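One protein chain omitted, others in place.
Let's turn to chain A:
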Amino acid sequence: MTRADRADLHTLTGAYAVYALSGRELLAFERHLADCEACAQEVRELRATAAKLGMATSLTPSPVLKDDVMRRIATVRQDPPRVARSEPEFSGGGAPPRRASRGRWQNFALAACLAGAVALGGVAVWQNQQASDARDTARRSEQQVARVEAVTEVLAAPDAHSRNAKLTNGATGTVVVSHALDKAAFLASGLPKPPDGRVYQLWFSDGGTMRSAGLMDTADTGTGRGTAALLSGAVGKASGVGVTVEPAGGSKAPTTDPIGLMSLPAG
């Protein structure tokens, strides 16, 4: 590319805004865009303008289309938020985002699974709402969504680290911690339902002193599905996370031996 070409790049904002660039030119312009705030601003404005051109052609879709779309989204997993910023929009798909470590991708995979669980739960929600008598399910599902969202945030954190442990009841537990967010999440698979009148309680271990990190929602236990919980409270200087079985309502301090104890990676 000659210097004149490069100087010319910024006049491509119009073509870019209406997706009229392709191949090498598209790549070159996107690279230029990353360093040219004035160009980015112009692209935003011209895209908003183009959107109006599109809106001026508005038609009324048939109701069938909506039913089809609603049915489809109920089975589609949602992507986690973009982490690497200012990645190209149109020409992307080549190189993986910089600084993506293997651990990060595993966390993303986990996050995607969780999002999937919610999306699948969503099928039932949508149908039930149409059937009218499933307010509870909807409310429960909202809580579930909020919980999964909180957990996903930890899993997707750039500094997220995890530790696995086999629990004494045969389940597998994973604790994921982000010191940047000062939050930790606990994930378990194969966790059986707790005995009647009992709950699972989570703890932060501050050098051996157990600090309650809340109770787990046991709705998903014993189903073979995964269970996830955000530990309440800040991670602080905690050196580990524990799980115990406690009487309903939880305890101030553990009253039983932990079924699992996982050390936390240092911050």
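Quick note on the criterion: a residue touches a chain if its C-beta (ideal position, glycine included) is under 8 Å from a C-beta of that chain, and two chains touch if they have at least 3 such contacts; residues count from 1.
To be clear about the criterion, contacts and distances are computed from a predicted model.
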Undisplayed chain, where the name is taken from the UniProt record, one of "NADH-quinone oxidoreductase subunit F", "Sigma-70 family RNA polymerase sigma factor", "Beta sliding clamp" or "Formate dehydrogenase iron-sulfur subunit": "Sigma-70 family RNA polymerase sigma factor"
Given A:K66, A:K166 or A:K237, the one touching the chain that is not displayed: A:K66
Option touching the unshown chain, where A:E149, A:D182, A:D206 or A:D257 are the choices: A:E149
Which residue among A:G14, A:P158 or A:P254 touches the omitted chain? A:G14
Residue ranges of chain A at the interface with the undisplayed chain: 8, 11-15, 17-22, 41, 44-62, 65-66, 68-70, 72-74, 76-82, 90, 115, 118-119, 122, 125-126, 129, 142, 145-146, 148-149
